[in-house]
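Dropping the structure in here first, questions after.
A protein chain is absent from this complex, but the other protein chains hold their places.
Chain naming follows the written order as A, B and C, and within any one chain the residues start at number 1.
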Amino acid sequence: MPFGTSAVWRKAPEALTLWVIVLAVALVAGWPLLRLASEAVFTDGAFDISPVQRALESRSTWRATVHSLETSFFGMVFAVLLGGLFAFLVALTDVRLKLPLVFCFMLPMMIPPQVTALSWIQVFGPSSALLNTLGIAPPPGSTNPVYSVQGIILLLGIQHAPLAFLLLRAAFRQIPRELIEAARMAGAGAGRIAAQIIVPLLTPSLVAAAGLTFVSALGNFGIPAMLGIPESYYVLPTLIYRRLTSFGPSIISDVAILAILVGVIGLAAVLLQNYIKSRIESRLMSKPGAPLFIPLKGLRPIVEAALWLIIVMILVLPLSALVATALVPAYGVGLTSTTASLENFQEVLFRQSATLRAFMNSGGLALVSAVALGLIAIPLGFFMVWQKNRIARIAAHLSEMPYALPGVVLSIAMILVFLQPLPVLGISLYGTMGIILVAYLARFLALAIKPVIAGYEQLDPKLDEAARIVGASFFDRLFRIAAPLLGPVAAAGGILVFMTALNELTVSALLWSAGNETLGVLVFNLDDGGYTVLSSALAVITVLVIFAIMLGAQALNGILPRGVLPWTDDQPTPHGR
Amino acid sequence: MDLTIHEGEFLCVLGPSGCGKTTLLRLIAGLERVDDGDIRIDDEIVSSAVSHITPEERNVGMVFQSYALWPHMSAKENAEFPLKVARKSADEREAVVRQAMDAVQLTPMANRRPSELSGGQQQRVALARCLTQAPSIVLMDEPLANLDMHLREEMLREFSRFHKTTGSTIMYITHDQAEAMSIADRIAVLLDGKLQQLCRPEELYNRPVNESVARFIGAGAVLKAAAMSAETVAFGEDVIPVTPNQSLSIGDAAVIVIRPEDVTLGTGPFTGRVSEVTYLGGRFRVQIEITHETKQVELTAYSAERIKDGAQVAFDIGRVWAIRS
Amino acid sequence: MDLTIHEGEFLCVLGPSGCGKTTLLRLIAGLERVDDGDIRIDDEIVSSAVSHITPEERNVGMVFQSYALWPHMSAKENAEFPLKVARKSADEREAVVRQAMDAVQLTPMANRRPSELSGGQQQRVALARCLTQAPSIVLMDEPLANLDMHLREEMLREFSRFHKTTGSTIMYITHDQAEAMSIADRIAVLLDGKLQQLCRPEELYNRPVNESVARFIGAGAVLKAAAMSAETVAFGEDVIPVTPNQSLSIGDAAVIVIRPEDVTLGTGPFTGRVSEVTYLGGRFRVQIEITHETKQVELTAYSAERIKDGAQVAFDIGRVWAIRS
Partner (left out) sequence: EETLVVYTSQPNADAQQTVDAFMAAHPDIKVDWVRDGTTKIMAKLRAEFAAGNPKPDVLLIADIVTMEGLKREGRLAPVEGLELEAYDPALYDAEHNYFSTKLITTGIVYNTNSDIKPTSWKDLAKPELKGLVAMPSPLTSGAATIHMEALTQNDALGWDYYEALAANDVKPQGGNGGTFKAVAGGEKMAGAVVDFLPIREKAKGSPVEFVFPEEGVSAVTEPVAMLSTANNPEAAKKFVAFLLSEEGQKLAADQGYLPAHPGVDAPAGFPSRDNIKLMAFDAGEALETAEQDKMKFIEIFGE
């Protein structure tokens, strides 16, 4: 048998794929971060540790670090609880109207954070149209209750709950019912089953969800900026922003130092995740089983009512505030039948040529990022989890850093690296859509690969072994075993990327140039320039467009593989009936 | 299907793969709801089309065919779980778990996770978990499929002991008929989704109620034959004696069940050609080809000695069982 | 451990639960790397401490103890996968898969996902997948554990057929010794992590090489006894004949292996008390308590009739196997 001679050739595609992926990750994520870090310790080319010392001695640095930790942590807890609750009910029970429910639950994530913050401010402020109509508006002059730590945590939680939801729903579906049934037969009640069986079984996904929401919250700028700065409550991203306003030549190194701090926290979170995962074995063994299904019976109407109430709270309220603002001629004007007009919509849609262009730009960027990252995630997870490849593991961990950094910092890192023409190729990405794309790829890598890795971690590696046994080559296993098994998760991740990238602001803010403006930039610039009503109108249009895209995708559901659309309802069928 | 298990009984369920045995256990456990009919425990309706008592309220234990071990708990913790649920004290838990782990011979591996155990060891953890729960009704779905012969026997002995000391009712699925025969008080045969026969092991083996059961239980040939009298059937040009059977009368079309034990090799009025000889450890299974009612059929016999393939052998047939067909 | 499988051989591996059988298969398949020693296929080293040929290059087939079915594929697609990997044409695939699905009797469920199949049906899908792959070396890890007796026999026949037509080498793990004896060319006994004996079934049953193998294989008593001559050992106050054994000389401490077949009930120089009678379907297993070398020991015998528990029975012992201990 000619084993030996062909071995190298047979392994070539595998090794090549691994290296292409690892190098791509290193290029888009590793290199810029390294370059940024070097700015922290090199001043004008000379090694200089004093800016680091200065930053570390500053009390505001530590205060912001503590603030970042507390808002991110509690934001994560809230997001995981909320997302987990929805995931559980949607994945395993017979609540009705799952499709619209999931649809509505996902929407808050699609709305840019600063818009969310804005709308919540509008809901609860003294001038709140809603509260005024109900006659419960706080008196003029009272502080808006959302300007608080609790407000930040609440909004971070709501904003990122869909991330937790998507990760956990897939995980809930994978639990073989017999594991739960065995506990029920032992007489265990619902609480105990939840705490001692379901939660540990969900470990990879729970940890991934916690990690992703924590890192998202850590890197979030819009919410703490809108809600924290008025109360002089700074977190690291807003502190970085404040440092940026010092304008002096030291900005870059100051920012780099704080960015490293954020990176260290992110890294600590990753290590903690690994530690937890290594402590709890939750790999399901491969005897296939029917999925769990829990009828709610009499509780169903109550549960459904509660779910819809949550939807009203997290989506309808802020969105209606946003719509109300978009309909009035100037900020602060009450919404009445006489003041309401579509003037703002006409202005942004028809008079500002940038709007259409921004939709095209953002749409294109989002689509390319989503597809590219979805495609990278499957082999990366394959190498990392099933092949236990160390390099792939490092690459995967590296990919989480750009997501944890504030967008501004990431874009500074991108400028540092990609301003000069690329070596060998000689083309410069700077000032083109290319640099925004690279930045998006780096930023959303974590969003795309986390769910996929969690998915791999719940599957029995024997599934791969069985394929190797039958002689399946690397590509056969990748395309025929891994891809179909993880495809839905990867697609869900890709759609997350698409939706998030479509609204992205903080990264593109520094990277856009005339003609390359993104939607988020447009919304922000309008608001920043004082045209809040126009920016609200544009935000409303964006939400509507996303809604339309989701509906359009839904229409295609029939021809898409099962489970690709994260909001679709592939309800488990109760077996044996 | 109407099936009554007596309290404290050890009942085995036999049936071909996919006939619904697991589903039956799941119904009894309350893991599936019934569409029609009802299930009672101690005369109380626990499942019917309209009412349903949840599994956790039934005090029923189950060993799943797929083991259903919790991957995040060690072998010991898996076994301890039912005791924790029952809020037993730490001391008591410790004692009971130790006993159960000893019984399944897993004490040295008590702290391993299921994924670090071999298939048979995993199955034993599932058994230990069921032992600690000590429920009044125990449902076991092929609990010994992955254990070797000796361990199997020890486990069976352990089940017997457990059955006797706790007086619990056991319902047991197995594919090993000898196992079922050796341990069961009664055996239920499930074929084509129907309960065919429910009786004591010897009766089942010796007097299957119909042709399908006869074919399914034990080895041997099941042949068509005409009844010649209440106690004989035609066999080739000869007749052979049958066990008296009320329902059989002269001239009836019947099927006869010729068990290997009914065939004595060496001497006798019949001869056949040996078509296959298989070693079974200590004895050989011999397939004998004969012509019966113009068709070639095969009888099975056991022999202590190896017989050459293709040899002609003389044999006799003892008193067999005949069923009206 | 040194174990050579001949090409085209059907080798069974027997060993108690957790002794490393699955691990052995995994090593051969290349799923685990060896720390020491080497594994060769056709005289070429495929695994050693320094080199390792990947499983996909070995053309080895395996039926996993836990099946390892792909949950996203239907039963048919699972079976078809090896053919797709081998880039067979659609027609050819269709034909081979149909044949395999027929062989495992799953054609009606071909389009179900594994999670919608019963335990035994899942196992059959795993078998079908291995059949379609038709590898030159097949490793099977308890492939029939969840199948009923008849299906088992049919599958065994199918394996035999497959074995003969493809000439492939099969290594087969089972807990059912009768199954192993009936199908294997040779049987390897693995105990305490060591290969104890590797020989033909009859030899294994009749002439185990040491006490542990004797205890592990088959039923019956394994007792200490002193050799009285080259052909007799002391038994109680009597002597019993032993099969001639080169290594045994007068006065040696020996263990004797008394198989149930060696014990004839009814007449004979010995008597004992029946301590347990178990129905096995068609025959009874009888445990007889006797005193041997001042200890109470139990012999096992088979009886066609039920004997009362506690009765005194006379018995004789045939020529037994003795091993120097």
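Throughout what follows, a residue touches a chain if its C-beta (ideal position, glycine included) is under 8 Å from a C-beta of that chain, and two chains touch if they have at least 3 such contacts.
Values in this document were obtained by computation on a predicted structure and should not be read as measured data.
In the full assembly, the chain not pictured is in contact with A, by the touch criterion defined above. For the chain missing from the display, the contacting residue among A:92, A:416, A:481 or A:501 is A:416, taking the whole complex into account. Across A:55, A:252, A:454 or A:519, the single residue that touches the chain missing here is A:252. Of the candidate positions A:46, A:136 or A:514, contact with the unshown chain belongs to A:514.
For the chain left out of this panel, the touching residue among A:354, A:373 or A:439 is A:354.
Across the interface with the omitted chain, subunit A contributes residues 39, 60, 121-122, 125-127, 140-144, 225-226, 229-232, 234, 241-242, 244-249, 251-252, 255, 328-333, 339, 352, 354, 408, 411-412, 415-417, 419-420, 430-431, 509-510, 512-515, 522, 525-532.
Just so it is clear, only the chains that are shown with their structure count from here on.
In whole angstrom, the spacing between the mean C-alpha positions of subunit B and subunit C is 21. Counting partner chains per residue, subunit A has residues 285, 287, 289, 575 touching two or more of them.
Counting partner chains per residue, subunit B shows two or more touched chains at residues 66. Per the touch definition, subunit B reaches subunit A in the complex via residues 23, 26, 29, 31-33, 35, 54-56, 59-62, 64, 66-73, 81-82, 85-86, 113-115, 122, 129, 133, 135. Those residues of subunit B that touch subunit C in the complex are listed here as 14-18, 22, 65-66, 109, 117-121, 124, 141-142, 145-152, 175-178, 181-182, 201-202, 205, 215-218, 259-261, 278-283, 285, 304, 306. Those residues of subunit A that touch subunit C in the shared complex are 1, 3-4, 6-7, 10-11, 285-291, 460, 462-463, 465-473, 476, 480-481, 484-485, 575.
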